[in-house]
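Report on the following structure.
All protein chains of the complex are present and in place, except for one that has been dropped.
A, B and C label the chains in the order they appear, each numbered from 1.
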Amino acid sequence: MKPAIVAALLLCLAIAAPAQQNSLTGKWTATVDFFGLPLYWQMELQQQDDKLTVKFSGDKGEGTTSDGKIHFLAADKVGGSEELNATLVDGKIVGQVIWRDGGDPEHKPYIRNFVAVRTPERPSTPPQTHQFEPTVFRKQFSSLYDPVLTINPGDTLHTTTVDAGGADAKGQQRSLGGNPQTGPFYITSAMPGDTLVVHVVQLKLNRDYAISDDGIVPRGMDDQLAVRMKDAAKPTRWHLDLDKGLASPVDPGPHMKNYSVPVRPMLGCMAVAAPPSSAAPNTGDNGPYGGNMDFNEIVEGATVYLPVAVPGALLYFGDAHALQGDGETTGDALETSMDVTVTVDVIPGKRTPAPRVENATHIMALAYAGSLDDAIKKANANMAAWLSEQYQLTPHELGMLLGTAAEYRISEIADRNAGVVLKISKKRLESLTR
Amino acid sequence: MKPAIVAALLLCLAIAAPAQQNSLTGKWTATVDFFGLPLYWQMELQQQDDKLTVKFSGDKGEGTTSDGKIHFLAADKVGGSEELNATLVDGKIVGQVIWRDGGDPEHKPYIRNFVAVRTPERPSTPPQTHQFEPTVFRKQFSSLYDPVLTINPGDTLHTTTVDAGGADAKGQQRSLGGNPQTGPFYITSAMPGDTLVVHVVQLKLNRDYAISDDGIVPRGMDDQLAVRMKDAAKPTRWHLDLDKGLASPVDPGPHMKNYSVPVRPMLGCMAVAAPPSSAAPNTGDNGPYGGNMDFNEIVEGATVYLPVAVPGALLYFGDAHALQGDGETTGDALETSMDVTVTVDVIPGKRTPAPRVENATHIMALAYAGSLDDAIKKANANMAAWLSEQYQLTPHELGMLLGTAAEYRISEIADRNAGVVLKISKKRLESLTR
Amino acid sequence: MKPAIVAALLLCLAIAAPAQQNSLTGKWTATVDFFGLPLYWQMELQQQDDKLTVKFSGDKGEGTTSDGKIHFLAADKVGGSEELNATLVDGKIVGQVIWRDGGDPEHKPYIRNFVAVRTPERPSTPPQTHQFEPTVFRKQFSSLYDPVLTINPGDTLHTTTVDAGGADAKGQQRSLGGNPQTGPFYITSAMPGDTLVVHVVQLKLNRDYAISDDGIVPRGMDDQLAVRMKDAAKPTRWHLDLDKGLASPVDPGPHMKNYSVPVRPMLGCMAVAAPPSSAAPNTGDNGPYGGNMDFNEIVEGATVYLPVAVPGALLYFGDAHALQGDGETTGDALETSMDVTVTVDVIPGKRTPAPRVENATHIMALAYAGSLDDAIKKANANMAAWLSEQYQLTPHELGMLLGTAAEYRISEIADRNAGVVLKISKKRLESLTR
Partner (left out) sequence: MKPAIVAALLLCLAIAAPAQQNSLTGKWTATVDFFGLPLYWQMELQQQDDKLTVKFSGDKGEGTTSDGKIHFLAADKVGGSEELNATLVDGKIVGQVIWRDGGDPEHKPYIRNFVAVRTPERPSTPPQTHQFEPTVFRKQFSSLYDPVLTINPGDTLHTTTVDAGGADAKGQQRSLGGNPQTGPFYITSAMPGDTLVVHVVQLKLNRDYAISDDGIVPRGMDDQLAVRMKDAAKPTRWHLDLDKGLASPVDPGPHMKNYSVPVRPMLGCMAVAAPPSSAAPNTGDNGPYGGNMDFNEIVEGATVYLPVAVPGALLYFGDAHALQGDGETTGDALETSMDVTVTVDVIPGKRTPAPRVENATHIMALAYAGSLDDAIKKANANMAAWLSEQYQLTPHELGMLLGTAAEYRISEIADRNAGVVLKISKKRLESLTR
């Protein structure tokens, strides 16, 4: 683990930690140094006198404690185990974990150092509004960047984003292009295993032009359309009439001189930091962490759910579009800078497996994969998990619900992953019995 | 060519043929016997004295005529040619065509018999309404079945369909299952190269139940969802409340006891006869001819465009659904019988390359292929062709329009082909300059 | 059921039926008239006095018999049942079956007529060699065509095929193009549920040219290659040097003047009749029945396994290639006519789920689907089933075997389905313990 990261981490964790208690009983978040990368595990301890019962990342075990010494052994379902030898130091549990692989008994166990702090609880301070002016822009959804601001669940954040090419509201180049992001924002009490909730309050255009393309991405062309479009794929400029809320092409061609289309501002990128790894995803990519989702229903009024992978979640957003057709077929939507207002919240202890979005009328399960055919499979799986969690639907019921209520949208064909969204109307959900 | 077919064909063609003229000038439809299958070619002749200029299926040529004898030679762009030796007999041109393959000069030419009649014009009789009670149901979108009724462009047809399993409004089994079709209907003056227009006036439920499934089709499941759903995929029955327009499961499971969903009657199948071939597609399949499209916007008020491949178009429909989520994820929608009212029309001389649908708010280009990734490519190609025909959009403009106005729906994941639909709002089209 | 078909069927079945016995004990093949289509069921009866125990298409049941009257009831695992009321007439069981759907108890039962004959046993006559000169060529892998010849298991067949375009050894057009097939051949004792075995003894070129194409099929081109190849896809002619066994292009272009490549004669199509349906697959298609597999290892020495779907199996073959690169990338291989020698055999009571091929060194599981990504999944499933049947491999063992021995080939990208083949070396199989 890089020392600077650990220090910063412990600092942030410490801020939110509740008053120290004598008993070990409670939830703890352990950070393990795994060959230089932090891994996070949730521990739940129950102390009765000198006996401990424990849940270690879901595995159950037992142990003992005395004089600040702690020892326990937890077992997984496939013959592996985690053994812990540690000490309570200044309210933190510090020690070693020995991990044995049940699948391969001849494998030497991993012995790793860790430190655990009490999992912070949601702060009880009243909601605040933060004004934030970004000065650096990030090109990776990384867990290693320092947070630019710390925000409590319930707080509101007002800030700005540069366009996908790195230009700001004044057209000034502020970053290398490729979806430079505003953030990351550290969300107090958000812990691995939680879900981050981001409600998009307002998306406001702040300049009078957008940049786009006039081609069709390869994933959208068969061989004959490819021949027909072979000379397109050039940058195109759009005028944004901020008063009327209309976009019109600056170089319209003979048949689009009167073409104008209402803007519908959206965020092409919203992400939490991806799980720590030597190679965080670049800001053109997407996955369970969200990222460059290019879903044109992430507009004002939408709420986005993302799986927290590191303490503080580390929220990023950017790549605002004045308007985007489904799939971002041209490779670039109407790329522009934007004023962004969001509120954030945290659902503790429940992790969404992949991005989900909710608005006034629908719940929406997003999925991104190497092909549309793989993405729709994953969108169904994401929604099936959601409906099971929320409504305990059986397979029989799940089939009946999807059969009568599925609405599929293609969110993305422009990036490395293609995206499919499965929407279910809230009207259909209202009549379900929990 | 099967003699019965030829006779029926000539009979039908004859009905609509305009009064015989002395000059050969005009449009002719040639039927060629190609090893037992009919091939259709459009010929356009211009006679001046004994000289002929000709367009033969797009190829230009010249020739002569005297004493009812006709000879001409037309050339294609890759070195091939069609030579015609024929005689005018009772207003028909009867003779031989010699087809030479430019790509392979050593290939022996094809010499085939043909007969050409004047391409019929749209009848000028006032629109009629036809009541039709089906007695047989077809399982192929074939050009070889006898028409059950002949209808003029502009006419209205009222009839019924059995459900996908072959049961009628009384639950009586009327056919082997697998989307048995009502039809085919012969549409006067519809000729190969034309577009058939079918406007859905009314779709009315006529019984109080539907049959469906509770599984998810393989194309919709990743490996984990497959394990979870492994015991589903059983038939399920739905009660249809015809007064309230609501569907509810007969065996709802614990969480769907109060579940009911508004019906939205649609036709899962609508087709013209596929091009003649030894193997017409079965009624579970789809393609350029339409077929088992399972697109849940083919509802009341929708207009469907299909490419005419044989004289009379031969319209089929069936597989009505009381309601269907996108994609028909369960393999069966809410399958039921229905009362169907449609009006038909013909756009002469223009052929849609694949099915298109239009309603009050959108134009929609449909595409079906072996994967969603191939289908979206073809949906874009279908729409690109449509926008070029209607608005002469350049590639530059096409990119800009799709980038700002594309709406993708997944129509079908249950059948051999997957389906993607590209919709464009008519509001966007209104501002285009033709 | 079409009367002619039934008559022909009963005739063929009768030929091979063993001497009539007094007891009903034994295997029977029932043919059911299902709205005009034959369905086949295997029945196994055990008679003891007037009591019957029965297996009806896998479902177990009990019944009684007296005075030639037969009644029994068999139940499936999901609450459905088959009830039989019949009479023994001239060694055949004739009567009605009542089929009740367990999944939908409100569904009215199907009541259908059937006739059952004793399942014929493999003839004990010594192997014969048949010389057959085809006069008609079929364009569907249909169960409805009359067999051109009846052959016993163990017999050898020598015949010829026309090329994919319908031309014979003399270049004479004999059929409409599109893979016209020689056959179908009725294989005595082959019954639904069996596996047909076809061993390719000899494939001999019989003319000095082949026809091909110079393009790349759309499934093989990305957008840039499509632009590059936009003017290709023209027919090309190849000279076949029968003595030297070499193919060389007639119009080679500047860089292929000396290009010649050894021929490797193969059959592009081999099939049994697809299960009866209103719409048999055309001879450009492929599936579990085999068909237009275009797999360039179906050469001399290969043995092909196909699932029998109708009595007699109805073997077809054609579409011979002098040579084909993997995938038939150009859409047409080196298409030519051929002299074909095969031996046929039957594995009773075991059905391969999809085509399989075996040669001196490998076993090969074939799969065809709408995309390569779906085809590889099915190839693995086909091989997994094979290895389970033959070697009872557990999932753990299956993973280990595939991980160390899988060899994937792409057999087909030219047709509607793409094809993937999974090969396993026989050397790997030799060390398995049954």
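FYI, a contact is a pair of C-beta atoms (placed from the backbone, for glycine too) under 8 Å apart; a residue touches a chain by one contact, two chains touch by 3 or more.
Keep in mind it's a predicted model, so treat the numbers as computed, not measured.
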Chains in view touching the one left out: A, B, C
From A:Ser277, A:Thr361, A:Gln390 or A:Ser425, residue that would touch the chain that is not displayed: A:Ser277
Touching residue (missing chain; options C:Ser260, C:Thr341 or C:Asn359): C:Ser260
Positions on subunit A contacted by the hidden chain, ascending: 34-37, 78, 101, 103-104, 106-108, 110, 138-140, 142, 166, 171-173, 175-176, 178, 209, 211, 219, 234-237, 250, 277-283, 285, 369-371, 373-374, 416-418
For subunit C, the residues touching the chain missing from this view: 212-216, 219-222, 224-225, 228-229, 231-234, 236, 247, 249, 252-261, 323-330, 332-334, 371-374, 376-378, 380-381, 384, 391-410, 413, 418, 420, 428, 431-434
For subunit B, residues in touch with the removed chain: 218, 221-224, 226-227, 230, 371, 373-374
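Convention: only the chains that are shown with their structure count from here on.
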Geometric centre distance via CA averages, subunit C-subunit B, whole Å: 31
Whole-Å gap between the CA centroids of subunit A and subunit B: 45
CA centroid of subunit A to CA centroid of subunit C, Å: 50
Residues of subunit B touching at least two other chains: 234, 236, 371, 373-374, 418
